[in-house]
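With one protein chain removed, the remaining protein chains of the complex are shown where they sit.
Our next item is chain A:
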Amino acid sequence: MLGYIIQRLLQAALVMLAMSALVFVGVYAIGNPIDVLISPDATQDIREAAIRHYGLDLPLWQQYLAFLGRLLRGDLGTSFVLNIPVTDLVFSRLPATLELALASVLIGAFIGIPLGVYAGYRPESPLSRGIMAFSVLGFSVPTFWIGLILILTFAVNLDWLPAGDRGPTVEVLGVGWSFLTWEGLQFLLLPALNLSLFKLAMMIRLSRAGTREVMLSDTVKFARAAGLSELTILRRHVLRLISIPLVTVFGLEFGSTLAFAVVTETIFSWPGVGKLIIDSITSLDRPVMVGYLVLVAFLFVTINLVVDLTYALLDPRLRRGGRAA
């Protein structure tokens, strides 16, 4: 078991190293960052001084090693455009994105799972067919279009909810949160709904497939024979049995929610990290791009590692195999 853990940790570190190199070379090797940094009519002396200051005259591998050295100390460099350390920039924007992602994952679970269980429990009913048609739409229609429709319907035509920006936040532990006030919640609702639709569709499909399978099993037969009501069977037995794969996918999906937040945040002008990366791409702010990507890669590698290790803990075959090795 210990051997397996060490092996996976090493693997994760290697992947991280490869990703950081790819991102660094990819973002730095193309184009000339100095054009963004100083005005085109600066004198040659100022140009050269700036190039030396940012270390852009060094060979690429030396720049990468310097970058890696700073990275290990938790320093992601300084934004070219805003002149703020990238770590500060990302961490000041991260709570907004985390709040949005968490809200959308919760919506996906608390609406998606009941709908999916119902669709699996009564697969032939018209309502179930409607739910499944909705899930196909949620899968195939691009997020940005749904966001647009949400704004058009609820913000422009009905004027029920605000769209755009984050609204008021309440400071807790030095970080501003939207969900603590009624007004903040109103600002949160539309973007969270937009981001959750893909997850909603997935939760519906997964829990439907799981429920259909479990409903045919002996567990349900015996529970029915014991005289339990259908609702109790669904709640006590079916939900419990389908929850294991759901939790896995849930964890894996949290990472991709952060990625999809890029689109939602742009549409709703939500001041999170997704909007930060789009802004940095349009202004060619390389340190911010690299820093964000390295952080996202780190997040994904960590999530995959945790999932793998959890499986190893839960799966006795892997556990024994690890011990024997």
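Just so we're on the same page, a contact is a pair of C-beta atoms (placed from the backbone, for glycine too) under 8 Å apart; a residue touches a chain by one contact, two chains touch by 3 or more; residues count from 1.
Here, contacts and distances are computed from a predicted model.
One chain of the complex is hidden; its UniProt record names it "Peptide ABC transporter permease", one of "Quinol:cytochrome c oxidoreductase iron-sulfur protein", "Peptide ABC transporter permease", "ATP-binding cassette domain-containing protein" or "Thiosulfate reductase PhsA". Of the listed positions A:Leu71, A:Val105, A:Ala119 or A:Ile151, the one in contact with the omitted chain in the full complex is A:Ile151. Interface residues of chain A facing the missing partner chain: 15, 23, 26-27, 30-31, 136-137, 139-145, 148-149, 151-152, 155-156, 252, 255-256, 259-260, 262-263, 266-267, 277-278, 281-282, 289, 293, 296-297, 300, 304.
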